[in-house]
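A protein chain is absent from this complex, but the other protein chains hold their places.
Which chain is which? They are A, B and C, in the order written, and residues in each are numbered from 1.
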Amino acid sequence: MTKVLDARGLNKSFGGVWALKDLSVDQAPGETLGMIGPNGSGKTTFINAVTGHLALDGGEVFLDGKTITGRKPHVIAQAGLIRTYQAVRVYAQLPVSENLRVAGLPHFRRLGFSDPLDGAEDLLVKLSLKEKTEAVAGSLTLFEQRRLELAMRLISRPKLIMLDEPVGGLNPGEIREMIQLLKGLRAECGLFVIEHTMKVIMELADRVVVLVSGEMIANGAPAAILQDANVIRQYLGAVRATSR
Amino acid sequence: MLSRDGKEAVLRSFLFTLMILGFAVLVLLLPSPAAAQAKGEPIKIGWISELSGTWSFFGNTGITAAQIAEEEINANGGVLGRPLQIIPMDNRTDPAQAASAARMLDTQNKVLALSGPTSSDTALAVYGYAEQNQVPFVVPVAAFPRLTRPGTQWTFRLEPDAVGWGYAIVKFVEKVKPGASIALIYSDFALQRAIVAGLKYQAERSGVSVVADIIFPQNATDATVQAAQVKSKNPDFVFVSGGGAFDVTITNQILDLGFKPEQIIHPFGAVKMILGWGPRSIGSYYGTFFDHSLGGLNDYAKGLITKFTQRKGYVPAYIENFCYATVYLIKEALEKAGAVDRTKFRDAMRNINTKEITTGIPMVFDKNGARKEFMYFLQMKEVGKETYKSQEAFYIEWNPEVIPVYQLAP
Amino acid sequence: MAYRRAALVGLVILALALPFLFSASRFYAFILGVTYLYILWSSGMNLLSGFTGLMPLMYAGLAGVGAYTTVNLVMKFGVSFWLAMPAGALAAALVGVVLGLPSLRLRGFYFTLSGLVIQTALTMLFVYIPQFTGGDTGISQIPPPLISLPGDRSFPLAGVWLEEALAVAALLTVYVVHRVTQSTLGKYLVAIREDDLLTEALGIGVTRYRVLAFFISSLFAGVGGAFYAHYVGFVSPRSFDVLTSLNIWLIVGFGGQGTILGPIVGAVILAPIPYLMQEFYLYKDIVYGSLIVFTTIFLPRGVYGSLLFHRRTRTSARGKSEAARS
Partner (left out) sequence: MTPEGMLLNGLAVITTGLIVGAIFSLVAAGVTIMYGTIWFPNASNGQFFILAALLMWSLVANWGLSPFLAAVVVIAGSIPFSLILEKFLVRPFYNVPNRNIVYFIMTLGLAQIFAGAFTCTYGRWSDQYSLPATWPGVIMLGPFPFPRTRLLVLLIALILLAGLFAFLRLHRIGRALRAVFQNREAAILRGVDVRRIYRFSFVLAMLIITTGGVLFALAYAFDLTMAWNMAIIAFAIMIVGGPGSVLGSVVIGMIFGFTQAAVSLFASPTLAAFSYLIVMLIILLVKPSGLFAR
């Protein structure tokens, strides 16, 4: 059956330095894919390239079997592939409801709804932002903003959300909550998660791709990855060292 | 929003800005000339001029001369037994502002007539309003021909038009050296374009050859290269006319390249320009319509020169004289009209046949309000810090349409 | 809401009535007309500078394009003002779209700077093509718009009636801008102003909407230019130089960026100053400059903007306290 995401032989170099080197990643429907790797290994570059924020030097990207290679970001988002940012990004000056409205506006007709806020209620409840509906987004806590970010993606009923470090800056308690939240989403849409926190990857991902300087050095079940000597030498070793 | 320390610092910057303001106000508290005292309801003349902005110098020097005339007239019983009142109005050297100033004087101050602009663009703005709303408009200093284009009803101009100056310059060259060659180097202003149009037209007919024609953009800085170009053409005369300070820059750089002052002809010589050319330029020629070093000046002229020099510290030249003469012309026309009425005043101006108060040069206007034209050419003899001496080299009179001025500068 | 609608109706009636109330003095009527012009212009610019977050320093230049196009059509080709004006507006809008293209690449300050350059170039251009603009001596004796009646009679739309036309134009502009800001487009523009990357990522074609904003905003620049030319009766490159752009921006910023009433407040307070301050011409530039400095320092939100802001913060504070009590 068709992959939800199928990226083939992606190449991208910045001034001769390979950010992505012949990288092929695919993701089955319903599967949650994790991506790990040291800083500057090209994880965010991968998201940027796939979601059209960055022009590729080579390679093709398919979403649900249809090509989205070289499309503009907003076209790709319309097609159902939508991303979040490493640093949380919401319209700080606007109230939560307006944030959702803007997020919904470009999609609701395509989805056959009558109102851009169709389904916003349930989302706010599910992400426990209900009582914050009228608050200005800038006044929310980081965790709340992270959740709002999710809501703004979910309202477009995407096929796949690419999350760039979704728990960045959260405390352990919040991280636990976030993981539960994301687990709850897996039924609705595909998740692609970049993380440094192994805990998140271990609990969330069905499969993990390890990136080092733009190349895939391992690809498999989280448990297996943890044992992979190559991965340990090139990446996890470093993580352990720092975490000690 | 600013952070708290930002805020209080901002308060300081507020005080600072106040300081600047206070300083500025102090600088600007210049004494305004007291309105002349005489019996009865004054006859109002709106004086729209460049009192601030790029050419504020000309506006201010001009209005000083006009106010001298105003005071003299009122000291001698005014006009028709009533005082004459000049209402100064700033146009910020901005035509649009001049147009609205005209509207204000017409509708608010209910002036009898408009006058005052010392540059063509502001004058044309007022011209448009005056002709449309039938307000008499006496132009002291503005040379663009369009101001007296055929069909003009309400506008009268004392200064000969710029295309005519070009004609006069060629006539002058023709006299000094028949068949001479001349190079043109000037800034791209409407005035200069008009002069050059007339100059080229007449040059063909007088056998004067134009060997170079170099136009500078209005914001040029340096003319050395162009001066060198001119040099390599080696003409008998160089016509030099830059905008603002660039005029002095061109002149100096032409001289640097080894031209003799005697080869340089400036189309016009306002006092600060002449002082700016400086001792190096002694021997060079400039066109003008009044100069304190002209021979046989009458008492009005002498009076103007002394009074003006007392007030401003420098001698008056043609701009100041035209503004002074304008006020006296308005007085004479009023006396001819016999009543404070716009149409009567306009007709009086049309039929006026008199002499310029200071120079005794004929003052007659054709059907378009263009004056019987004339021009002096003077040669610089000595230049001091605030004064100079020149000597008359050539004088010429001609009819406004001796050449097709309105086609040459539409 | 009801009292609000009443207030709006009142404002409209007032705007339409003022020309007659002022008609006693042509001078004050003229100032009123100019104020209407600036309401039109600043509301138009507000769509870009306020709602889209782009400061178009070439706005006066665009107004110039509109003005010169209209004037040439009317005076050279005898086209009726009412046909020439839309043409001029369209010309301005198209030029505006082209000159707005830098905004697709340049962020914030760099766009502002490019605007400054473009404005300078436009002003120079106006000087260097005298066959269309009359060069730096400008075009004078521009006739007032003609109203042609059945039976090929026609009378010039002058005096009070021209001010009425200006009032209508200003009101229409404000209304259109209001509608735009309420529409999806408006929401997108605000979103783009707040964070264009995020907006693009959410599936909104930022480029298209930026261009659209430029088109509409420049359209108003052109309309204003056309009316300016035929109302003042004179245009020259100096009528449309960078200072005019700054003036319009100052009105928007002073009144309140990104609010509907802000530009109106700003125009009503600032537009008459140069005419009423004639006697103090020496200080005019200094007062004007100081106003710019003050506005940027003390009213980053503008007069009306700050008013709104404080009201909003107060209500939201009350909201919080109630929430705390319950």
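The criterion applied here is as follows: a contact is a pair of C-beta atoms (placed from the backbone, for glycine too) under 8 Å apart; a residue touches a chain by one contact, two chains touch by 3 or more.
All of these numbers come straight from a predicted model, not from anything done at the bench.
Visitor: Let's see if you follow the contact definition: name the visible chains touching the chain that is missing.
Guide: Per the touch rule above, the missing chain touches B, C.
Visitor: Which listed residue (B:T224, B:T309 or B:T354) would be found touching the missing chain in the intact complex?
Guide: In the full complex, the listed residue that touches the missing chain is B:T224.
Visitor: Sort through C:S23, C:Q141, C:T184 or C:S290 and give me the one touching the missing partner chain.
Guide: Among C:S23, C:Q141, C:T184 or C:S290, only C:S290 touches the chain that is not shown.
Visitor: Can you list, in ascending order, the chain C residues touching the missing chain?
Guide: Against the left-out chain, chain C lists 55, 101-102, 105-106, 108-110, 112-114, 116-118, 120-121, 124, 128, 243, 246, 249, 253, 282-286, 288-293, 296-297, 300.
Visitor: Residues on chain B that touch the omitted chain in the whole complex?
Guide: That gives, for chain B, the contact residues 2-3, 5-6, 9-10, 12-13, 15-17, 20, 24, 27-28, 30, 52-58, 60, 188, 214-222, 224-229, 231-232, 244-249, 252, 256-258, 270, 272-273, 276, 278.
By our rule, only the chains that are shown with their structure count from here on.
Visitor: Where the centres are mean C-alpha positions, what is the separation of chain A from chain B, in Å?
Guide: Averaging C-alpha atoms per chain gives centres 73 Å apart.
Visitor: Rounded to a whole Å, what is the gap between the Cα centroids of chain A and chain C?
Guide: Using C-alpha averages as centres, the distance is 43 Å.
Visitor: Where in chain C do residues touch two or more other chains at once?
Guide: Within chain C, no residue touches at least two other chains.
Visitor: Where on chain C does chain B make contact in their complex?
Guide: 25-27, 30, 34, 124, 127-128, 130, 135-138, 140-142, 232-236, 238-239, 274-275, 278, 281-286, 290, 293-294, 297-298, 300
Visitor: Give every residue of chain C touching chain A within the complex, in rising order.
Guide: 184, 187-188, 190-191, 194-195, 197-206, 316, 319
Visitor: Please give the residue numbers of chain A that touch chain C in the complex, ascending.
Guide: Its residues touching chain C are 51, 53, 72-75, 77-78, 82-83, 85, 89-94, 98, 101-103, 105-107, 134, 136, 152, 156.
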